[in-house]
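What follows is a short report on a single structure.
With one protein chain withheld, the remaining protein chains of the complex are depicted in position.
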Amino acid sequence: MTSIDEFRARARAWLEQNAKPFDEAAGHDGEGTSVPLEESKRFQKALWEAGFAGITWPKEYGGQGLGAEELIAFNQEAADFELPTGPFVIGLGMPGPTILELGTEEQKRRHLPPMLRGEEIWCQLFSEPSAGSDVASLQTTATRTETGWVVNGQKVWTSGAQYSDFGAILARTDPTVPKHKGITMFIVDMHHPGVTVRPLVVATGHAPFNEVFFDNVEVPADAVIGEVDKGWDAAVVMLRNERVAIGAGGRARTNALGYDSLLEAARTRGLESDPAIRRRLALLYARESALTAYGRVLHEETTAGIQIGARGSAAKLAGAELALWAADLAQDILGSDLALGSADLDRVVAAVVGAPGGAVAGGTNEIQRNIVGERVLGLPKDPGVDRNTPFNQLKLSR
Amino acid sequence: MTSIDEFRARARAWLEQNAKPFDEAAGHDGEGTSVPLEESKRFQKALWEAGFAGITWPKEYGGQGLGAEELIAFNQEAADFELPTGPFVIGLGMPGPTILELGTEEQKRRHLPPMLRGEEIWCQLFSEPSAGSDVASLQTTATRTETGWVVNGQKVWTSGAQYSDFGAILARTDPTVPKHKGITMFIVDMHHPGVTVRPLVVATGHAPFNEVFFDNVEVPADAVIGEVDKGWDAAVVMLRNERVAIGAGGRARTNALGYDSLLEAARTRGLESDPAIRRRLALLYARESALTAYGRVLHEETTAGIQIGARGSAAKLAGAELALWAADLAQDILGSDLALGSADLDRVVAAVVGAPGGAVAGGTNEIQRNIVGERVLGLPKDPGVDRNTPFNQLKLSR
Amino acid sequence: MSLIFTDDQKSLAQTVKRFVADRTPLPKVREVIGGDRSYDPEVWAGLAGTLGLAGLTIPEEYGGAGATHADLSAALRELGAGLVPSPLLACVLAAGTLVALDDEEVNRKLLPRLAEGHVVGTLAVSEPGNRQWIPARPATSAVRSGGGFALSGTKVAVLNGAEAELLLVQAAGPEGTGVYLVERPADGLTVAKDDGVDPTRGTATVTFDGTAARLVAGDAAAALDHVADLANLAIASEQSGAMGACLAMTTEFAKIRYTFGQPIGAYQGVKHKLADMYNLWALSDAALREATRAADEEPAKLGAAAAAARALTSQGYLASAKNTMLLHGGIGFTWEHDAHFFYKNAIAGNVLAGDADYQLDRLADKLGI
Partner (left out) sequence: MSLIFTDDQKSLAQTVKRFVADRTPLPKVREVIGGDRSYDPEVWAGLAGTLGLAGLTIPEEYGGAGATHADLSAALRELGAGLVPSPLLACVLAAGTLVALDDEEVNRKLLPRLAEGHVVGTLAVSEPGNRQWIPARPATSAVRSGGGFALSGTKVAVLNGAEAELLLVQAAGPEGTGVYLVERPADGLTVAKDDGVDPTRGTATVTFDGTAARLVAGDAAAALDHVADLANLAIASEQSGAMGACLAMTTEFAKIRYTFGQPIGAYQGVKHKLADMYNLWALSDAALREATRAADEEPAKLGAAAAAARALTSQGYLASAKNTMLLHGGIGFTWEHDAHFFYKNAIAGNVLAGDADYQLDRLADKLGI
């Protein structure tokens, strides 16, 4: 038995003892956890104690110091279980790796271990009402004080802000230079009295995100991640991780617009033998499998040291387009049940209504197409996109 | 009986005596006439003598001096017949109306009557190898001489050049000003020894167009249509007519990718009762009918004095998209017959292969979408599209 | 008749548009759909009475205005553009069914009340587990009882089923399939409002358990077939208006929303999608004009033309509403923005009174494929 096989067996054994097997029959709204926060924290701590949190992170910051192969092995085994680790996904997926790459030694020692042990939850504070795809046009400001900085502004689309302890925030620190050059990334204490979190209700009627308001929120000088006015570089690191995470979906069994779910919906209505529906279900399977395989190719290339570059955007785009396509199929399968409503359909209906939101989150399809066109295919940049005008002379949304 | 009804009855009677009824069973390649040129000329002359050529054109230039209602009535009746007037469509549809609007009194008296009588055939010489959608970036030059101008350059996609007597050509007369401002439109004698016409074979294997080379072709000073360096204004008049003409198609029975043709192809293969094919045929009918109705709306609005503006581009775009969609349906109906080939399918196969060409002719779909977006919806112009740089400083295709 | 609007139609459309803007703008619609009733009775009184929409196409002999289908279509476009919750569609279909059946006695009694808008009528045809909008063989049955009939069965997706006082119910009776009239209040009638995806459309499931009913004389199959055409015309009209609203809203947004230093409408990625939305709207609206023209002057062509128009508007609206959400980015996905109401209305409208396949099958039938 190789060390990988051994690791895998150990993970499997631990999961079988400590996690609930995945239950296909159970409802999965796909919009955050329905598990109490304390239980999530307890589980994350146990995961860490068993040696399965921060698998690829260095030991000195609480990680396990292992390789990508172990991580893949663990994730493959974990796919058969329900892990109540939702609240930690953002912190461990985005701010965590960014601090690991760009943070000071002190930041790493202070923040990474409690993140891994489930003691502190993080959120990411980038998007603003007038700065969506064009994150760099953000208007939240951080002004220097004697001891550090004071932050004012509004963020939006923030997952988990309501229970987060810290956030990684982008703020404008110099409005007189081009927009990418006057931004800084900070660690902000979400418990500061100037921070107000308000749930953001979306089209589905749920509130999976928040608006976050910053009113004279002080942050110390050592809260800068990376360098002052170099926040865009840090953001690029973080957004790269985000797009890979979003696109990697594929045949997740929790996906209400996935093959398994829609096959079931068709069977319930006796439609699985309708030739046209049957072919569309087959095509859905094919497209899902292709997306999974593409994610695996990117993963294997990363493991083999091949740069995947902007191809994470290709995966994100493909995932969003597939969801929109599957939403059309879902509608044709559900037929008038959509108009009538019924409890067993809530998940699918919410997913149909939510599909455009999924396509927009993390950058619209248009933005992803631009990224694929320019950075993967090497096409010329859009004419008229000006990277040199000082921020305070830019035209912004009215 | 109103005068319109009377006119209509007279037209019908004449057509019944002089034209062949439309024969659905006959092959229609849709790519020009299969009738000898002399017969076309004879027919056009008879049409004129009977009072049905130039229906809306002024009497002093050989027209009938009637209104749009008479023209519509005639066209409706003519739809049931095969009129061998192909070689005259361009002249009467584009250069003719342009001369009528912008030409000198002398030009009108010299050129319009022989055009109507079928004695002289015209072509349109705009596109160049490096100036397709962006016609104004054309590189053919006209240089002043003592007596007029001398033209050098190459045109492409010219229908009917091989039998044309005259052409309306755009040439650059001032390269030091922005591209739209240094162009002039001329009447050029296609029999000049410096004019070389070469057939252009396209993807279908046919040669419905030509390349035309101009090598020191002299044109007299009075051959300018409109004003010197104002040729772009004349071109806009002419292109507006072109787009309306191309988009108006709809349910033409000669259309190999039309409902009638594809229903027949499905019936031959026993596929018309396949539920999915049957629905797609129904949708084809719906889309064709909608395009016909839209063309009729534009026509009625024009008649009622309402400006249709750039909506001709919407119709052209819709027609091109419909043809591409129908080409997909045709392929699914034909199945492996496409690979095998058979004489009775040649028309449909040629139309499938030709569909992308139809979408490109007269401006790509992207150009039409820009026109609809900017001129119909009032969206801002593309960033970076520069209308002010002198032509000789512009970046052109390598 | 022409395919372009008459001055009267323009004026009617303008009047309705103003009414919608003044009395039932979208913030008001949000309040209504959060409440108990599926529409605002005062708004309905205005639409039916003041504007005369309830009786617009009812023949003059029965107290209506005897206007054309094209006239009604012009008004419905404006209501669709404003997502106005109202029982107009239900009433139009109920009145249309009665006119088509032509039971003189019933018509004399009911049509004037429908024309005035004093009573809400609706049609109950669809049944659970049957994907046909109008079942070929309804499971709902009518048996003789006293001097009339007693109905038993369940009808779904009944427009304004919770509020309608007159229900025209398709049922299998002793002499074949017929249309039966139930007047509320009635015993043995239970109504459950649907909790469907579109909150602007108040449909309900109606269950009959020995409910007293009267058989409306006339050719039920022919009348319901004609009513399917009327439903297609009416729904296509609302959808065309709603598509136009989506297009206008998104075009406006594309002019004022900046990204990367340019209004987003300057980028072809947005501009070309809007051009496609324009074409979806322009062509399906042209098909709708052709269908109302056929309804008014060439009835033999109505079936195909109405199904064609409906197939195009339903699909076009769904695509346009989806793009409205997508092109608005995150903002369009918030509850606070109106885009999702259009999207949900398009989703539900696509399967209302027959889904896309139903319309295309109907079109193919009418074309004789």
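A, B and C label the chains in the order they appear, each numbered from 1.
Note that in this section contacts are C-beta pairs under 8 Å (C-beta built on N, C-alpha and C of every residue); 3 or more make two chains touch, one makes a residue touch a chain.
Not measured: the values here are computed from a predicted model.
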{"item": "Touched by the hidden chain, restricted to displayed chains", "value": "A, B, C"}
{"item": "Hidden-chain contact residue, picked from the options B:Leu283, B:Ala359 or B:Val372", "value": "B:Ala359"}
{"item": "Omitted-chain contact residue, chosen from B:Trp48, B:Phe88, B:Trp122 or B:Trp157", "value": "B:Trp157"}
{"item": "Residue among B:Pro97, B:Gly118 or B:Gly132 touching the omitted chain", "value": "B:Gly132"}
{"item": "Where the unshown chain meets chain B, residue by residue", "value": "127, 129-130, 132-134, 137, 156-157, 200-203, 205, 324, 331-332, 334-336, 338-341, 349, 352-353, 356-357, 359-361, 364-366, 369-370, 382, 384-386, 389, 394-398"}
{"item": "Residue numbers in chain A that touch the chain omitted from display", "value": "263, 272, 275, 278-279, 281-283, 285-287, 289-294, 296-297, 300-301, 304, 306, 311, 314, 317-318, 321, 366, 368-370, 372-374, 376-383"}
{"item": "Positions on chain C contacted by the hidden chain, ascending", "value": "267-269, 272"}
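The criterion applied here is as follows: only the chains that are shown with their structure count from here on.
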{"item": "Chain A and chain B, separation of their C-alpha mean positions in angstrom", "value": "52"}
{"item": "Two or more partner chains touched - positions in chain C", "value": "262, 266-267, 270, 357"}
{"item": "Sites on chain A at which at least two other chains make contact", "value": "382, 384-385"}
